[in-house]
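With one protein chain withheld, the remaining protein chains of the complex are depicted in position.
As written, the chains take the letters A, B and C, and residue 1 is the first residue of each chain.
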């Protein structure tokens, strides 16, 4: 049996939503027969992208919605994340220097780097006052 | 968090596929926060409809594909089942007489009846040499 | 599905666990027919652990009821989960079978 499809999530801008989401994503990954490693990487990428929105996109602590679409079709996983926070283009973020010795390495700044490394394709656009991040990965 | 979406399955015309499918359907129902009873009813309806295709739609034992789409959106569950078997319109099947005493009741013929009872809307059409059955149910 | 048997008074208590669907309803039918061949027509089917049934399972229950009635035995179904009970109700089977809330209630009625 072969399964493909598309799921839309609407999340509140609260950190707790990430735990709920990771369980739902495992469910989807199971349906699509992803390996444990593929599932972890998907959850990791989603956590990095969405936690950045939670931490940096909004200046006040107003209630906001984050829109997420997961789609698996033709052996390609597509992720779309939309938020109405301040404009931010992660594809313009320079990579951290991961060759530095421990003493000199910054302890942050790995999130966007990992997204880029784990996905095949990362695209950003600003559309109707929304940040729209599209990620793609060939699976299998 | 709110989840909605659409999943397409392609099944072979083998009874074993029903066991695989029921696990995948439970996964989806979990994602959509269906109750145990809603989940069982969905699996029951799918089993009835698909086993009828397996048993009656094809005269030879050739390999065939059955297409299934599950969609949950706006509190409505939609199911679409397509097969290339002989034309058969289940909406024209009269209901069994469920008031008969045990001695006189036929032991079969409950499948289509249960589909009709458990879903809000059942529609059939024949399209491009395919049987297309559409089922809808308001959930929540 | 798992099927286990137990004898209480002159009844065979049958515990059904899991799912009865089109892939395994034949196994249940085979087990019941084995009981009938043994002349055991007093059956109490405990469904506390049964969490799925489709028309193929209902078909076997109905078949058993017919055989039991023909042999003047007794068939009682107990401990149906509400969602399974709903399927029995919809199918008009709740009036055909003797249905009890619990195994205790069923054993008292015998």
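In the analysis below, a residue touches a chain if its C-beta (ideal position, glycine included) is under 8 Å from a C-beta of that chain, and two chains touch if they have at least 3 such contacts.
None of the values given here were measured: they were computed from a predicted structure.
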Where the missing chain makes contact, among the chains that are shown: A
Of A:1, A:114 or A:130, the residue in touch with the unshown chain: A:114
Touching the absent chain when the full complex is considered, from A:1, A:18 or A:132: A:18
In chain A, positions touching the absent partner: 15-16, 18-19, 22, 36-37, 40-41, 43-44, 47-48, 51, 98-99, 101-103, 105, 107-108, 110-111, 113-114, 117-118
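By definition in this document, only the chains that are shown with their structure count from here on.
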Between chain C and chain A, distance of the C-alpha-averaged centres to the nearest whole Å: 51
Centre distance in Å when chain B and chain C are each reduced to the mean of their C-alpha atoms: 25
Whole-Å separation of chain centres (CA-atom averages), chain A against chain B: 35
Residues of chain A engaged with two or more neighbouring chains: none
Residue numbers of chain C (touch at least two other chains): none
